[in-house]
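Complex shown without one protein chain; remaining protein chains in place.
Just so it is clear, A, B and C label the chains in written order, and each chain counts residues from 1 on its own.
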Amino acid sequence: MADSKNRVAIVGASGYTGSDLIRLALRHPNISIDALTGATHAGKSIDQVFPHLSGCNLPSLVTNDDVNWDTIDTVFCGLPHATSQKVIKELPDHLKVIDMSADFRLRDTNTYKATYGNTHAAPELQDIAVYGLSEHYREQISRTRLVACPGCYPTATLLLLLPLVQQQLIDPTDLIIDAKSGVTGAGRALKQTTLFSEAGEGMGPYAVAQHRHAPEIEQELSRAAQQEITVNFTPHLIPMSRGELVTCYARLTKDNNSKQCKQALADFYKNDSFVALSPEGVYPQTQFVRGSNRVMLNAYDDRIANRVILIAALDNLVKGSSGQALQNFNIMNGYAETTGLEQIALFP
Amino acid sequence: MADSKNRVAIVGASGYTGSDLIRLALRHPNISIDALTGATHAGKSIDQVFPHLSGCNLPSLVTNDDVNWDTIDTVFCGLPHATSQKVIKELPDHLKVIDMSADFRLRDTNTYKATYGNTHAAPELQDIAVYGLSEHYREQISRTRLVACPGCYPTATLLLLLPLVQQQLIDPTDLIIDAKSGVTGAGRALKQTTLFSEAGEGMGPYAVAQHRHAPEIEQELSRAAQQEITVNFTPHLIPMSRGELVTCYARLTKDNNSKQCKQALADFYKNDSFVALSPEGVYPQTQFVRGSNRVMLNAYDDRIANRVILIAALDNLVKGSSGQALQNFNIMNGYAETTGLEQIALFP
Amino acid sequence: MADSKNRVAIVGASGYTGSDLIRLALRHPNISIDALTGATHAGKSIDQVFPHLSGCNLPSLVTNDDVNWDTIDTVFCGLPHATSQKVIKELPDHLKVIDMSADFRLRDTNTYKATYGNTHAAPELQDIAVYGLSEHYREQISRTRLVACPGCYPTATLLLLLPLVQQQLIDPTDLIIDAKSGVTGAGRALKQTTLFSEAGEGMGPYAVAQHRHAPEIEQELSRAAQQEITVNFTPHLIPMSRGELVTCYARLTKDNNSKQCKQALADFYKNDSFVALSPEGVYPQTQFVRGSNRVMLNAYDDRIANRVILIAALDNLVKGSSGQALQNFNIMNGYAETTGLEQIALFP
Partner (left out) sequence: MADSKNRVAIVGASGYTGSDLIRLALRHPNISIDALTGATHAGKSIDQVFPHLSGCNLPSLVTNDDVNWDTIDTVFCGLPHATSQKVIKELPDHLKVIDMSADFRLRDTNTYKATYGNTHAAPELQDIAVYGLSEHYREQISRTRLVACPGCYPTATLLLLLPLVQQQLIDPTDLIIDAKSGVTGAGRALKQTTLFSEAGEGMGPYAVAQHRHAPEIEQELSRAAQQEITVNFTPHLIPMSRGELVTCYARLTKDNNSKQCKQALADFYKNDSFVALSPEGVYPQTQFVRGSNRVMLNAYDDRIANRVILIAALDNLVKGSSGQALQNFNIMNGYAETTGLEQIALFP
């Protein structure tokens, strides 16, 4: 029944985001992967670029120009920011587009330029682009044809903080976000800092107070708080491939404690399959969600009175990128939201 | 339709073998996981023992005595050797049993005793036990009610060597097997050698010339070679969680080279979903099969004339244990052999 | 000239703290390692317990009772807390004692009991015990015969924060300390959480708001701030063997910024060999101090106005334990403070 399937193209399939999307899409009963594109690797079979995908009957990599878009229903875009907007802008209108880059995440083009350095090449598309934080924008996602999937850090942070800010349980003006990510977060591009011998057996912060995900977090928190919010956001590079943990430190509004935060999170996500409190007595840990689309959250009393510690763990390549993209695909196309995403975490 | 499903009990569910089987079985459309047992953890929910399995609606851990075997169709046994045989012996006859321990792998009870130190408690069951190397014993597996799943090292080694020995392409009397395994191979029991700080950032051999998997390899190779075979088998512990690689060094029989070995392997496994040559130009690597039931094989010319280098990579917890167990379950019950095992490798 | 050397006994030599002290002490020109004790390993050669120390002509492990204390000048104590105090209490008065356990760190015995659970067995020794944060208690250390070496986290945190609190550059009532440690911090004892397969390829928090190092940090900050201080302290376990990073989030007192904090730290430690700002453009990272007694510090402007981010990296087994112990030994005995501690970090 290939003709009843949604015909998918993955643009920029030679990065980790692309390959993890392929891994998931291969198990999606309603997807037919009909085109894979990659600039430098065009002409190669996917086996050569990602040997773990060998034997899956996938199309070879081609250039974007080689794709007959008439035969495609949905495009997943795994290109770097700035490139993404140029490619998406040229795509025919009948296509649904799920962008995993940063290009359509920031609603304000000035903020985009200040953050990413280039003038936006497709500002007109920003009107229709929906911020793809699935659990919070489900309705809008279902009605658009262009979804901008959130960054990995914003996904973890916002899933954790948005319900609490919305319900005014925590003070949005005093948020400290200490984030930790595995090395795949830096992509497959060659950098000295992500060599095994440099990133292994050690750790440290990077992009302190300057990370590009901070404005994205601030955009959404400001919206929820109905005031301009600035956050502390300090990412650290951890010697593991996948996984992301955010530890947030917040001031409680009067009379609250961690129990109420816990309850608010449990209530907000009670019908969601992928977001849940960690089990009783278990802290959120990235090992427990590796390879899956799940997020583990929890809230703890601080030693300092009137403060709370909020923690979320996810897999940066799945819920932090390709998994959420596929979740949005399901929402856009009316499939059950969990389709193709039932993978259990790979532990150990 | 739970009643149309195969009702499964996993005995010894609190080890890595048990938890990885749960991970896979949860995705198997014909399995209902109806009982999980564990001696020390009986009474706990699986969430407490394996937080990555939280939210999966699994039964709590109970003791073996608490299981009503009448309501069970199949038992997967993840107990340690010596314990396994005592438990299996007491199970009612209507049950199909898939044992992941070493207890029924060795056909000769003297070899068993010499290797594992104890007199076998259920020698009568050895007559019906089938060695569960799926691709080589499919027919017998389909007809028995007791399958002894091979050890992880024998699985990798035998899949690689058996076709070549059977076809007399290599000399079975001069086989060197240099094996490398991730740390999960040692299980979840507490040992100083498997602490992160001891096993990390370093490596070395263990159980040199004394590993218990050697007699198992020799049993099967002897059968294929129709003569008594002794092999070199030298395992090494590698600082990674999952994954196993065997590098075998063999003397070619007259006029052969690696190309013929390659062809023989490709031919033998041409209808098998889980065993294949690595793609052109790609060496077998454990990263490429992590979390999946796949095996990557290949053959290379040696620098020394008339010798060949044979390499196989698999995930020790999947094809090396729980995945092959599930594959055997499919064979025993007439399900498509790949059911529940379509997981793509998790890379990176 | 063995007789001109300081004759040293290391009590509890079979843990990581003990072995790392041996590593350093072997290179100290004024030390003769004359006794090594270990309860469970007494009778063994050190080669059997720590093969990396083979060939170093070290004495075998004995019990404490087997040591002739008359022939010893200095005792380093690497025992667990609660045990340490009982052993030290019985030692003859002529001995200088450098305790690496938690037993004499907390000046208040009630705080000790509340934190560690047992009534202190040697409260009389707390009067003479000096808190061994070398750079801050040098004078007192030089005059005592009992030094309580700080915990690893307090060492990193206090070296970073004390000068700033003392100079009132930051508000001591609003301190968030997000700490990250390698797995050796948990010691060599067998625990499921520190198995390679559990702690590798993932991370998470532990002992949130309940870690025993928090009261120790509060004791010293309270002293510096001249008021009762409570801090947030949230440790995380990182998949690396050695290394510790603390990321502290502080509110600046009026008109300060990170530049002044930086300057204050540079000034305070200008004559210290082991504590320094990280080089221009380089964040403190644990890789850069691995195996050495050095601490890398720095200060950064936050995105939030009037806040500062303070970061310190050290090796938890060296400056966080055995290295600082040896530094205190040098201070107590009038040797140059860097003697035996000139090791350059091992990178990569």
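Convention: a contact is a pair of C-beta atoms (placed from the backbone, for glycine too) under 8 Å apart; a residue touches a chain by one contact, two chains touch by 3 or more.
Bear in mind that the values here come from a model prediction, so they are computed numbers and not experimental data.
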**Message:** Among B:128, B:304 or B:336, exactly one should touch the missing chain; which is it?
**Reply:** B:304
**Prompt:** Contacts of chain C with the missing chain: which residues?
**Reply:** 16, 19, 22-23, 26-27, 45, 47-48, 50-56, 184, 200-201, 241-242, 276, 278-282, 285, 287-292, 294, 296, 342-348
**Absent-chain interface as seen on chain B, which is shown** = 174, 176, 178, 180, 197-198, 200-206, 208-209, 214, 230-234, 236, 238-243, 245, 247, 249, 283-288, 290, 300-305, 307, 309, 311, 313, 347-348
**Complete:** Touching the unshown chain, chain A contributes residues 16, 182-184, 188, 190-192, 194-201, 239-241
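In this text, only the chains that are shown with their structure count from here on.
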**Request:** Write down the pair of chains with the top C-beta contact pair count.
**Result:** A-C
**Message:** Please identify the chain lying most centrally, where each chain is represented by the average of its Cα atoms.
**Reply:** A
**Asked** With chain centres defined as C-alpha means, what is the inter-centre distance between chain A and chain B in Å?
**Response** 36
**Fill in**
Distance in whole angstrom between the CA centres of chain B and chain C is 45
**Fill in**
In chain C, the residues touching two or more other chains are 197-198, 200-201, 239-241
